[in-house]
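Structure first, then comments.
A single protein chain has been removed from this complex, and every other one stays in its place.
For reference, chains read A and B in written order, and residue numbers begin at 1 within each chain.
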Amino acid sequence: MGFEKNNVISFIIKGSRVIVLVLLFLVFTIFTKNFFGVGNSSNVVNILLQTAPFEILLALGMIITMITGGIDLSIGANITISSFMCAMVLQYTGNSLAGIVTGLLVGITIGIINGILIAFVGLPPFVATYSMDWIVKGAVLVISQGGQINGFDKYRAIFNTWRGSYLLISIAVLILAWFLYSKTTFGKKTYFVGANPSAGELSGINSKLIVILAYAACGFVAAVAGLLYIAKLGAAEPTLGNSFTMAAFAAALIGGASFAGGKSRVLGALVGGLIIVVLNNGLIHIGVPGIWQDFAQGLVIIVAVFLERLMEKLQEKNKKGNNEKSL
Amino acid sequence: MEETRDLLELKNLSKFFPGVVAVDDVSFTVRSGEVHVLIGENGAGKSTLVKMIAGINPIDKGEMYLEGDHFVPDDVVDAQTHGINMVHQELSMMSNRTVAQNIFIGREPMKGGLIKSLDIKKMNEESQKMLNELGVKIDASSKTSDLSIAMQQMVELVKATSSQNKILILDEPTSSLTAPEIKSLFAIVRKLKKSGVGIIYISHRMNEMFELGDRITVMRDGKYVGTREVKNTNEEEIISMMIGRNIGTLFDRTYNECGEVLLETKELTGLRFKNVSIKVHSGEIVGMAGLVGAGRTEVAKAIFGYDPIDSGRIIKSGREIKLNGHSPRKAIDLGISYLPEDRKQEGLFLDFTISDNIIPAVLGRIFPSGIVNQKKQKEIAEEYVKKMSVATTDSGKIVGSLSGGNQQKVALAKWLLTQAEVFIFDEPTRGIDIGAKAEIYALMDELVGNGAGILMISSEMNEVCGLSDRIYAMHDGVVSGELFRGIDDFSEDNVLTIMLGSGGNHE
Partner (left out) sequence: MNRVKRLIKSVPGSTWAGILLMVFFAFAAKGYLSERNIMNILQSTSALVVLAAGMTMVILLGEIDMSVGGVLTIAATVTGMYLKLYETITVANIMIALLICCAIGVAFGLLNGLLIGYMRFNFWLVTFGTMSMGFGLAKGVTGGGVLSGFDTMFRWISTGRVFGIRTCIIWAAIICAIVIFVNYKTKFGLHIYAIGDSEICAQNSGVNVKKTRFFAYVLSGLMAGLAAVLLLARTNSAGATLGEGYEFNAIAAVVIGGTAMDGGKGGFKGTIFGAIFISAMKNGLQLVGLSNYWQQVLLGVVILAIILYDVINSKIRDKKSLRRVYSDGI
């Protein structure tokens, strides 16, 4: 009897985030008129195709660095600069491929610089990436002189001919990251290094390289988000990514990412991203003005922290119960 | 002799950690004005016990009586206000503060009426007085990080004696001190003893306990074994109480003919060692003795390619290898293994499963495609769990939940899996129970029997002397002597003398 109960509890603990997502979804669907919507302009389909891909990518980038026990606070700035550079290349050459390659390279480069500052110079991840955030944000402003770039319709057409392309690309990136970090020896090494860098190094793992690659991966993901974003907006702005770092952080935390390295799961990005999207949109449908979204995000972080602790406590209790039985 | 009375009485104290009973039903008394030596192997539960007395670890079961009154400390502060103080094995000083601030932290003198401010002058003066009283020549206003380790230890001692002191606990205070430093520490302890303080003194060193102690209490595997008056006992009795069996069977070895030289260093010089030239042959266990901080671990880490070297050569099976920091991978591929001394910080991934902890050093070899095969990993892990007789059948168990001995077996399994030829074991039996120790000794014997070479760094003198074919002694970064079994005197005293650099100097 008790054994079964414990199983149920541990199932609930493990699936708690999915349950929250489903509950939120149901609540908004039942209690608001337009959250679910119908037909081609269905609200749910809309947010799934238009907003969710970005939240998922943001959370993914953050989670990858959090696996190594770090954090990337330059995600927002990275999105800005990679998309802006892409737009500049598009403006001068008109060549979409050149633009995409430039954007991705810029994103990866910023990530690598972060990684080097952290792994080789030994700066705390927060200091390195937060300074980077300010430098890059400022750099884009200097380059752009505050102006925006638009009019790259050919480039936009690549992504906008089919509505599902944002979601498809972001899910593809997510699956790639999931495969890399959950199924390969490279992924295992990353978890080892994140959990205990010196034990990793003493087991023959090149921990510095692993850390640099994680930040590079995060830069890549940020760049993908940036490239998609300007396709959606039709303009590259020098302040595009200013609020994204916070959003990424919130989505990652809600997706179950942990500051302790070696614990976060890549697929948490999917759940975390979706919860944020559903919550933000649902609040609007309940009648909370969009302007309160930032506040809600902060509140959600604090609440997530609380829930996390509660879950840990439950899990411990559950484990103890099991142990006592086995003794 | 002044009259002595029972100061502290322990009754049936017990402490449970997940998976282990760290202290099991221990009872004894400490008198005023005595040095009560607490001895036992690593992992015998001494540190846990004294931490219970000092209010750091909560008491799970049992009672304590202080001067006849029932007293169970709520926390450290409670213990301190009742006159129970402890000097920890690891230094815990605020290195950026002054000596005086360290001594007075938590009970700083204040001045002023309505708005009170720190009385820094008084703090300095009073600390200076205390330091002078105990004959410690330190300026109370100097920064703590400017002092040597030994001096910092003295400051800790002064700090622990500065309040109304009844019981003073010293946890291996001499482990990183040199001979003259130990002498001045002893002088202080004797002074305190004279003033009627009851001192619980944890030590590993036989000579120390006979020089300083009044009574000796032995613990083994968390249990109380017995208490002896120093004048009525001898070394053999204490050792047999500690180990609980004949030493002869514990260190049972099949001695082999030494084979070729597997590993050799020539004039290796690095951050904390100089001109270290050592050899490890196939089929032999080479012991490396020395004090903490003598540079043994640093040499090992340099050989393993973890720490950089300044000069010198490392030769593996006749071929010189270039390992200069950040390349343990290369060392592993060349057949060198290193089991770190601190298994929690450097050896294991405590939150991960047994199976995950066994494979990190050979990921590329067992998964050549780069894709992890869960089934294969599980098979390998279970094979080694069985081979090492880890006390669980489930390789999916979290390593952090295992006992120390089983954790160490998992850490060892990782290196067995690399099929190395040279194993460097740094404190291979630290903090594990006697049963696991015996198994690890047997495993080491088997390894060298199969042609491997082992370099064993250990601070346990009986282990070094009982197990090694050959011993290098290290002192202050240099090899101060080399001893051969059957030729040289392998007694602990002799090795200790050479290790402390007083005899047979190379300089």
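Annotations
We adopt the following convention: a residue touches a chain if its C-beta (ideal position, glycine included) is under 8 Å from a C-beta of that chain, and two chains touch if they have at least 3 such contacts.
Note that this is a predicted model, so its numbers are computed, not measured.
Touch with the chain omitted from the figure is made, among B:V21, B:V72, B:L118 or B:L443, by B:L118.
From the set A:V22, A:V127 or A:A157, the residue in touch with the chain omitted from the display is A:V127, counting the whole complex. Of the options B:K122, B:K191, B:R272 or B:K378, the residue whose C-beta touches the omitted chain is B:R272.
Listed by residue number, the positions of chain A touching the unshown chain are 71, 117, 121-124, 126-128, 130-135, 137-139, 141-142, 145-146, 246, 249-250, 253, 259, 289, 291-299, 301-302, 305, 309. Counting over the whole complex, chain B has residues 56, 76-77, 80, 86, 88, 92-97, 101, 105-108, 110, 116-118, 159, 271-274, 295, 476-478, 507 touching the chain that is not drawn.
Keep in mind that, in the parts below, only the chains that are shown with their structure count from here on.
Chain A contributes residues 183-189, 191-192, 195-196, 198-206, 208, 260, 262-263, 323 to its touches with chain B in the complex. Considering their complex, residues 18, 304, 306, 326, 328-329, 331-333, 338, 340, 345-352, 356, 359-361, 363-364, 367, 370-372, 414 of chain B touch chain A.
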